[in-house]
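Here the complex is missing a single protein chain, while all its other protein chains stay put.
Right, subunit A next:
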């Protein structure tokens, strides 16, 4: 009975949310397509602890290194590591982590600064993971631990650990379920609209993304995506339902497996690339050979609008975005009506992004938000255009005369009808 009641409540809530979202999106449904890709974020999560899960930390650190090499700055990478293998007493090489038995590359070397690991040890919980995604933090949480993306952000969410059918184990005690993940992603998508609807009422910092790539390396990873339904989400997992994801090789010097197969071949793909390469996402996805993985990599594209062969991998794994050449110089006022105005607005927006990073006051952000909104929402745009036109008209007398003349036929028609 109780469960039923709970489900009812959930469906009610769900439909309410749907209603709100549809209502809100009547105003803004079109602009996700028109917003430009402005910046890149990465959330890299290793969910399992204990020495024998060394490879999960190595996976995550390898990916950290890769995205950093391809241009995502450290402050835009949220790194969550559930355990510290580098300082484990069992580690034969103290303060070093390797992802290959040749030990050529120390993942825990100079490129991992002390501050790079944002969440470590027991801080890596399902709750904190959700807080990061949805941006609902305690006031005291520093900015470095927050995902401060905006509506132009491309986010890479990489997770590795032990999973099963529609869940991923966190630490040794909790699980992230596919419903939870879908819910968090949905909140990310809707948070901003919620803020708009209740003017000036901001729940923490805005979270937003333009496109989100979820990459999961765990057993039965594909099941984790089954509940996703937010647009702009692309998901790839290392294995289908009922399949295991295997480790790639054992380092008999350290005495543990050091990397998982899916991550190993992902890294192998990226090792060939540099920041200027134009390899497409489809080429990455096609590079997974089921025989080598010993599982079938699965990717879900139905929520993603763009053609995968047109999207460069550096759109997610690096920080490369389309550059647009403009003739005009930077303009502070953004009242142009042509395409230029949109360009400008983007420049403006990036500027405001930077500004936002330095300013903590939410008021100022709200103002910026509003001005940004004015350019983005078509309804607002029309209104402002109309307003501008009215402003442009200088000859008030002629306007009044025209108005009087226009009232005559109206009067004639109305008298005709009233008879």
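Miscellaneous remarks
In this text, a contact is a pair of C-beta atoms (placed from the backbone, for glycine too) under 8 Å apart; a residue touches a chain by one contact, two chains touch by 3 or more; residues count from 1.
The rule we apply is simple: contacts and distances are computed from a predicted model.
The complex includes a chain that is not drawn, and of the options "creatine kinase", "GPI transamidase component Gaa1", "Cleavage and polyadenylation specificity factor subunit 2" or "GOLD domain-containing protein" the UniProt name matching it is "GPI transamidase component Gaa1". Touching the missing chain, out of A:102, A:139, A:252 or A:418, is residue A:252.
Taking the complete complex into account, residues 50-52, 87-94, 250, 252-257 of subunit A touch the chain not shown.
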